[in-house]
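Scroll down for the structure; my scribbles are underneath it.
This part shows chain A:
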Amino acid sequence: MRILEYVLLIFLILCAIGATVSKRLLVTVIIFMAYSTVMAVIWLFLEAPDLAITEAAVGAGVTSILFFLTLKKVDSINKGTREK
Partner candidate 1 sequence: MDYKSDPNKIGKWERFFKWVNGEDSIDSVWEKEMRSKITGKRKKRRKTIEDTIERINSYSKKIYIILSVFITVVYIGILLYTVYELPEHGNPLNPANNEVSQRYIEHGVEETGALNIVSAMILDYRAFDTFGETVVLFTAVICVAILLRRTDEDKTDLEQDSFKSDRGDILKFAARLVFPIVVLYGIYVIINGHISPGGGFAGGTIIGAGLILYSAAFGDEKIKSILNYKSITVTTVSCLLIYFFSKGYSFFTGGNHIESVIPKGTPGNILSGGLILPLNICVGIVVACTMYGFYSYFTKGDI
Partner candidate 2 sequence: MILTHNIAHNIPFISIFLAMFAGIITPLVNSGRKSCFIHKTTTVIIGILSLLLLLHVDYNQERFTFLMGHFPSPWGNELKAGPMEAVLAVAFSVVMFLTVTGGQYMIEKDVPEKKQNLYFVMLNLLFGSMLALIYTNDIFTGYVFIEINTICSCAIIMSKDTGNGILSTIRYLIMSILGSGLILFAIALLYTLTGQLLFPQLKSGILQLINTDDYMFPMTITAGIFTLGIAVKSALFPFHTMLPGAYDAATPSSSGILSGLVLKSYIIFLIKVYYCVFTIEYLREIKITNLIFFLGVCGMILGSVMALKERRIRRMLAYSSVAQIGYIYMGLGLGTSIGATAAMLHIVAHAVTKSMLFVCTGRMKDISLAGEADHCLRGIGHKAPVSAIGFTIGALSIIGIPLLAGFASKLYLALASFYSPFKMAVSLIMLAVSMVLNAMYFIPPIVDIWRPLSEKDANYRIEPEIRPAFITAVVIFIAVNIFVGTCYEIIFDIFEVGIALMR
């Protein structure tokens, strides 16, 4: 159980760094989605199920959708424009 906590926390930090350094915006947003999901799991570990449901619905759900829509709107997905 303890080890799983550490794994999740390290994964969280790696996700945060990955979202920072990744070159493509699409990848950034997907990593951020993973980050939110892991955060929801951590909140289950911390005995906060209300937050876990909310974070799963908001962070991994709606916020990511909004990011994707923005990316679509600025054509980053379609043209595969690499961020310079």
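The candidates came about this way: all candidates are chains of the complex that A comes from, given by their letters.
Keep in mind that, in the parts below, a contact is a pair of C-beta atoms (placed from the backbone, for glycine too) under 8 Å apart; a residue touches a chain by one contact, two chains touch by 3 or more; residues count from 1.
What you are looking at is a predicted structure, and each value in this text was computed from that prediction instead of being measured.
**Student:** Which touches chain A in this complex, 1 or 2?
**Tutor:** In this complex, among candidates 1 or 2, chain A touches 1.
**Student:** Mind pulling up the chain A residues that touch candidate 1 in the complex?
**Tutor:** Spelled out, the residues of chain A in touch with candidate 1 are 48-50, 52-54, 57-58, 61-62, 65-66, 69-70, 72-73, 78.
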